[in-house]
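Just one protein chain is left out here, and the rest sit where they should.
For chain A:
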Amino acid sequence: MTTTLARSASRRLRQESSRLFVIRELGIVAALTLLVVVTTIVNPRFLTSQGIKDLLLGSTILAILAVGQTVVVITRNVDLSAGSVLGLSAFATGSLFVAAPGLPIPVAVVAGVLLGAACGAVNGGLIAAVQVPSLVVTLGTLYVFRGIDYTWASGRQINAADMPGAFLSMGNTTPVMTMFAIVVLVAAGYYLRAFRSGRELYAIGSHPDAARLAGIPVGRRVLAAFVVSGALAGLAGVLYAARFGTLDANAGTGLELNVVAAVVVGGVAIFGGSGSVYGAAIGALLLTTIGSALPALGVSPFWQRASVGALILAAIGLDRALAVRLARTLRSGR
């Protein structure tokens, strides 16, 4: 009897939360659709093939960073060093091509990913081994990685002429760039959904102590999450180099806040345990779209930041309202 009750309650919870999950994702998609439709009606040139190309190219890098950040945020941590890792990896990619002009592109991509993974391992190692808060450690490595980047660059700049043409054209070919984002997104989404260790990341974020008592190797999982986040920031750095061509030590400065914003807007709870990479990626797409929709709507581009801020507040407010409703529904036992 009790077991049946418990089972039905847990099924309720599952149904109810997956319904809310859908509501949440649909909410962002609806906001995105509304924005695109209104902008296209006001300014038909917004959705030309060039416009779509710009949108997809622009959101690729942010979406990849947001996927990495989601994996970390789900475990109730945060990676503030993502922008610095991107900068370091972008400059490394450029330097690699300067040093070895004939280098095959896949080698450069792998090098960038490995560099990022190494940075992520530094973050994750400190957090997992010494059990220090990720907010502080990654704030520290935000400075350290950026400082290394500055020291390495020492005022130099890498120009498009230093990099192979095929690499640069890859960075401006929409299907290739979008494919990078989609592969990363689907792989991370499938891993978090279907793998035991992926589910354990959610358990860690929901209740770290309970996860530890349940036998989940919390330290190892958190370390892995940071390595993934670092590796994806490294990949984003390579793509950044390919897309923009001109690199100095400032690449990606301040980007970490946009990434966290995309993740929060995408419905990933900042204190872990819930959310999906798909939501975060749509969040990244939405933020990028706002950036290009405002000029198309004839609104001063200076409104962009303010509208992003308002969007974040609206998103976390909505999450809160949904959570309250979920709790009430479950308690009333309907």
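Just a few scattered comments:
As a working rule, a residue touches a chain if its C-beta (ideal position, glycine included) is under 8 Å from a C-beta of that chain, and two chains touch if they have at least 3 such contacts; residues count from 1.
Everything below uses one rule, namely that contacts and distances are computed from a predicted model.
For the omitted chain of this complex, the UniProt record lists the protein as "Autoinducer 2 import system permease protein LsrD", which is one of "PTS mannose transporter subunit IID", "Carbon-monoxide dehydrogenase small subunit", "Autoinducer 2 import system permease protein LsrD" or "Tetratricopeptide repeat-containing protein". Between the chain not shown and the residues A:150, A:191 or A:244, the one that touches is A:150. Among A:137, A:170 or A:281, only A:137 touches the chain left out of the display. In the complete assembly, the contact with the undisplayed chain comes from A:312, out of A:66, A:224 or A:312.
Panel shows chain A; residues 126, 130-133, 135-137, 139-148, 150-151, 154, 209, 212-213, 249, 254, 257, 260-261, 264, 270-271, 300, 302-313, 316-317, 320 of it touch the chain omitted from the view.
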